[in-house]
Every structure is written in C-alpha cells, then in structure tokens.
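The complex is shown incomplete by one protein chain, all other protein chains being positioned as in the whole.
Per-chain residue numbering starts at 1, and chain names A and B are given in the order in which the chains are listed.
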Amino acid sequence: MAQIQAEIQATPLDPVVAPEDSSRRFHLPGWLTLLLRNPKARIGLFVLGTMVVLAIIAPFIANAESATTFNILTTRQAPSWHHLFGTTDQGSDVWAGVVFGARRSLLTGFLAAVLATALAATLGITAAYMGGLVDDVISLITAVVFVIPAIPLLIDITAYIHNRGMLTMILVVGGLLWAFEARILRGQALTLKNRDFVHAAKVSGESNRRIVFGELMPNMISRIAAAFVLVFYIAILVEAGLEFLGLGDSGKSSWGVSLYWATVNSSVLQGEWWSFLFPGLAIGLTVLALTLILAGIDEVSNPRLRGIPKKRTSRSRRSAKA
Amino acid sequence: MSAGLTEPAELEVQGLTKYFRADSAVRARSFVHAVDDVSFTLRPGTITALVGESGSGKSTVARLLARLYAPTSGRVLFDGDDLTKIRGRRRTLAYRRQVQMTFQDPFGSLNPAKTIRHHLERPLQIHGIVPKSRVDQRVYELLDRVGLVPPGRVATKYPHELSGGQRQRVAIARALAVEPSVVVADEPISMLDVSIRIGILNLMKDLKEQHNLAFLYVTHDLASARYVADDILVMYAGQIVEQGPVDQVLSSPLHPYTQLLMASVPDPSVARHEQIEVTRGHAAAAIDPGEGCRFLSRCPIAIDVCSRVTPQLVEARSRQSARCHVNAPAHVI
Partner (left out) sequence: MTATSSSTAPRPFGRSEPLIQLRGLTVEYATEAQPVRAVDGIDLEIAPGEILGLAGESGCGKSTVANALMQILRPPASITGGQILFNGDDLTARSSEELRKFRWRNVSMVFQSAMNALNPVTRVGTQFVDMMQAHERISRNAALARAGELLELVGIDARRVRAYPHELSGGMRQRVIIAMALALEPELVIMDEPTTALDVVVQREILQQIGVLQRELGFAVLFITHDLSLLIEIADRIAIMYAGEIVEEAPADEIHRAPRHPYTIGLMQSFPPLSGPIVRMAGIPGSPPDLANPPEGCRFHPRCPHCRPEDALLYARQTTERPRLRLVGEKHLVACHLVEAET
C-alpha cells in the first residue's frame, strides 16, 4: 500500500506550471485583458466609452429642455460659445440634442443587440446540439426570417404601428436581426458539439440544457461577443435610418430624429451644416468605434491574425503529442 | 468505495451490433457493419483489453457501452437489467453511475472554459453523490487519488494549464467521481508522451485493485495491453476474432490475425524480426459483408470453407476462443 502511495505521489504538480498563473484566476477577464491590449479595441472602447459617458452625464452638461424647444429667438445660430453645436431651425440646441439623443440611440441599439444576440445564441446553439427535428424547425424559422428583407419590413412595420416608442423599436429591430447571427453561431456550435468534452459531459449525465448553456456557450464567448457588437452597430444604423425617414418618434431627441428634422427643414441647403453634421458625426463615430472593437475581438480570437505566436498554446500542445 | 451494491456485479455484453448507414438514400440499403455480434463479460477487479486497429470497431464498442450511440441490436446486462432497454432520465442517470468513460484526447475531453474543480463537481452534483457541504472535500479526495497534488491548487486551474498526463488523470478522476462499477478507457495513453504512459497504466492497475473496478481498456497497442490487462479481446472488421487471458493469447495466438499483430509489433528483445507478408485488406469494418471469414484476403492458412461459412468463436483451449475454421474449428456434432 505504501508503495502504491509512493507511486501515486510520484506525480507532483509540475513546478513550472504553477507560479505564473496564480494571478489569472478567471478565464473571462483574461480574455478581456488581451482585448484591452489590442490597439484597435482600445481606441474603439475609448470612443464608445466617451459616448456612453456623455450620454450618462447629459443632464449636467446640457439643458434637457433646450434639446426640443421651439424658440424663435435662438433659431439657426452657428456654433458659438452659447450653443456649442449651434441651433436648429426650431431653435433647439444641437449639442443638447446630441448628448440627450445619445441616451436614446445608444440604449435602443444596445437593447436591440441584447435581444438579437440572446435569440441568436440560444436558437443557434440549441439547433446545432439537438440536431434532428429541433434543428430542422429552428433552421427553417431562421431561414425565413433571414430571407425577409429587413429594412423594407421594418419600414412597413413601423409605418403601421402607432406606438413609436423605444420598446417597439427594440423589439422590431432585435426581432429581425438575430437570424444571420443564428446561422453563424449554429455553425460554430456544430464544430464544438463533437468535441470529446461534450461527449464527456453527456456521459457524466448533464442535461441537454446545461450542455447548451454550460458547456457550449462558454466556449463561444468571443464569437457571441462579436455577434453582439455587430448587431449593435447595425441596430444603431437601422434605427437612425428609420428615424431619418420619419418613422421614429419625432418628438423625442435622438440622433436619427435630429437628422430627420435637419432634412425636413432643408438645413443643409440653407447652409446650416451644424444641424446635420454633429448628429451624423455622433452616429459615425459610434459605429466606427464598434467596428474597431469588432476588429479587435477578431484579432484576439484568431491568434494567426496577431502575427506573434502564442507562447502558451505552443507549449501546452507540446507536452501531449503522441 | 464500491457502487453500493452488496456484491459487485458483472457487465455482460451479448450480441452487440451496430450498423451505420453507408449511403444517403432515404431508405438505406447499404450498411457499414461497425460492430457485429460482439459478446464479452467484464468482471469486477479485472482489466479487459479490447485490441484492434483503426476502424476495427473498438471505439464504437466503447461508445455503445457509454450510451453515446444506441445499438442496432444486442443486449447489455448488468445486475440482471438489460441496459439497452433503458428509457427516461432517471434510469439513464442510474446507468451512467455504473458505466463511465474516458476519452483519447486529453486536450479535447476537458472543457477549456471551465476549471478542474467544475469538471469534478458536476458529476458529484448531478448524481448527488455527496451532500453539498462535502463536495469540495470530495473533489480534493478525487484529485489526490489520481495523484494530482496539491489538490487545492490543481482544482483552481484550467485545462490549458495542465500537461497531457495531468489532464488524463483529471479525466480518470471525473470518471471515478460517480463511483462506477465499470470504466471504459478509450485509448487513454496513445496521445501522451512515452514517459508518462506507464504512470497512467499503473494508476489504472491500482484503481482496479483498490476499488474492485472493471476496466475496458481500448487500445491498438499490444504491449500496453499485455502490461495492464488480465483478459484480451482482439477485434477485426467489427468482430471479435480471439479472446482469452492476455498472456495466453499473446504467447500462443490461435487466430492468424493475432499472429500477424504479434509479428508486426516492434519487439527489441527479438534478435531478428521475421518478415511478414504484405497482403491486401485492412482491419476496417466492411460494408455489407457477406458470409465467410472477413480475414480471408489476408489469411495464409485459409481453406475452402473459409470463403463460404462465417466462422464462430469457438473455445479451442481452456478459456481461449478464436474465430477460425482452421485453428478453432467448430465441434462436429
């Protein structure tokens, strides 16, 4: 028995493995740290962060009222110290319009992305893992939604629905944009589902639900994050587009609505570039930031794009070759 | 720590068969006979080696036992119950408590996104092996038992922080967590460094003795089979062609395929290796094989009847059976 104990003790934990990893206790922050080191992602996060901060502190840096007021006295003023971004045809302060509009635009885009990503991940991964009839049904639904031209449909829906509130916009945009990501996530889940650790979880007795959410999904974080960022910026663009066409709630302030009013009032033709430029710039910078974040996620997830070999991967691979 | 039965039971496999579709028509006409009428018994406290080359069906047998596939036909009897007839989550879970599996790839069989603790906790939680308050302690005990020390530190690690041998030990610990009676080990060492393999084999031997487990050791490597197993089953083209105590079978093989394997394996102790005949045919499962011996095309001693009648497994010596008309002819009635 003692000999057996001695044999078993003969495999102490490799001293080389232990020390460096005591600081990295969690998996996700480690991946996040890598992302933060990526220059593109850093710029993107910084710009997006600035937008978010501005939106949050909007009441402190601008007058909410002035975003939507009618004020004959202050109409059509070019940017000045009083009105940083100038005023619109109606006399509303463009700066206030941008920072308060940020709240609405960013929040709507964010929530639509959350909805779409949740749907895409759940349906896509479940379809891949369960296979068979479940897969067929979900894939059919996905294909139908995917094939429908989203923008025309959105235009139709928003034209008919009388409620033009945020919730409607979130449901409509999120409810249509999930389909293409669902296919992609299904594809990735298909490659994962035949990995031995999934079989092992099944043999341990895990339920299907826990395998989908507990085994497969955590291994697809980077792809899901990419999906989220992608849908986020598409949602921003789509919403801005719908509002620009007059299908949004033109009473509230948001970037797209600002553009709508600027067009309706022919501001550009009259030389009032500020009422159009600044909201447009806000949209453009946000979308650019998200695109950079997306590029950063891609580079972090695919080591080959990074150019320098991942030291850890090559080392851990070596110790288990046949 | 036995499975809680008063007396450890045997796992008896009878006529296990698995066909896969070989064409893509709506009604399949052609089938790959991956596993064809395989029967054996796994006894507590023994390691049985299932030896064969790639495609011979040995991995399919393993997966059938682990219920990752459903058999086309056949029975698996454990303690009187036919396990192939199990339906429903509760009974499936009860089966999984008895029969566990480890996989070949130490990288692939652990979830890269989860800690070692998670891998060992889950089976304990799913099957309620110990009360919640004792889960942590049991995790450390399991790690200790497979030689991963200090267990407190290992439990916090992620798979990529361990070496191949360490991961394979985690996989074994995970299989042991539910206190099974049978562990199916599918090529546990073939992807490990050579110097680490013996450690894992020794671990299997020790666990077999300490816990009276039955192991099914699936491998293509005869030398390790001889080292660790008590009995051996040799598979070819989906069938068992020879079985018996490992030393007996390997020192005096009856079936020409076993003889071919022994002649092919590198053996430094042999002064000059005998040349083998290069022949056509391979160990992989056949599509719609007809009657007749599947080894025919490679067999140096085939006779007329071999092409017409499929040989049965016949006990030609004490406890040693082979599927060969020449070396293990069926008894004339």
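In the analysis below, a residue touches a chain if its C-beta (ideal position, glycine included) is under 8 Å from a C-beta of that chain, and two chains touch if they have at least 3 such contacts.
What you see is a predicted model, and the numbers here were worked out from it, not measured in a lab.
Novice: Identify the residue among B:32, B:250, B:299 or B:316 that touches the chain left out of the display.
Specialist: Candidates B:32, B:250, B:299 or B:316; residue touching the omitted chain: B:250.
Novice: Considering the whole complex, which of B:82, B:209, B:267 or B:315 touches the chain not shown?
Specialist: B:267
Novice: So which of B:143, B:196 or B:213 would be touching the chain we can't see?
Specialist: Considering all chains, including the one not shown, the answer is B:196.
Novice: Even though one chain is hidden, which residues of chain B still touch it in the full complex?
Specialist: Touching the chain left out of view, chain B contributes residues 53-54, 163, 165-166, 193-199, 201-202, 220-224, 226-227, 247, 250-251, 260-269, 273, 275-276, 278, 282-283.
FYI, only the chains that are shown with their structure count from here on.
Novice: Suppose each chain is reduced to the average of its Cα coordinates; what separation in Å results between chain A and chain B?
Specialist: Using C-alpha averages as centres, the distance is 47 Å.
Novice: Please give the residue numbers of chain B that touch chain A in the complex, ascending.
Specialist: By the definition above, chain B touches chain A via 63, 66-68, 89, 92-93, 96-97, 100-101, 103-114, 122-123, 126-127, 145-150, 153-154, 156-158, 160-167, 169, 171, 174, 177-178, 190-193, 199, 202-203, 206, 210.
Novice: Which part of chain A faces chain B closely enough to touch in the complex?
Specialist: Chain A reaches chain B through residues 4, 7-14, 17-18, 21, 25, 27, 195-197, 199-207, 215, 218-219, 221, 312-313, 316-317, 319-322.
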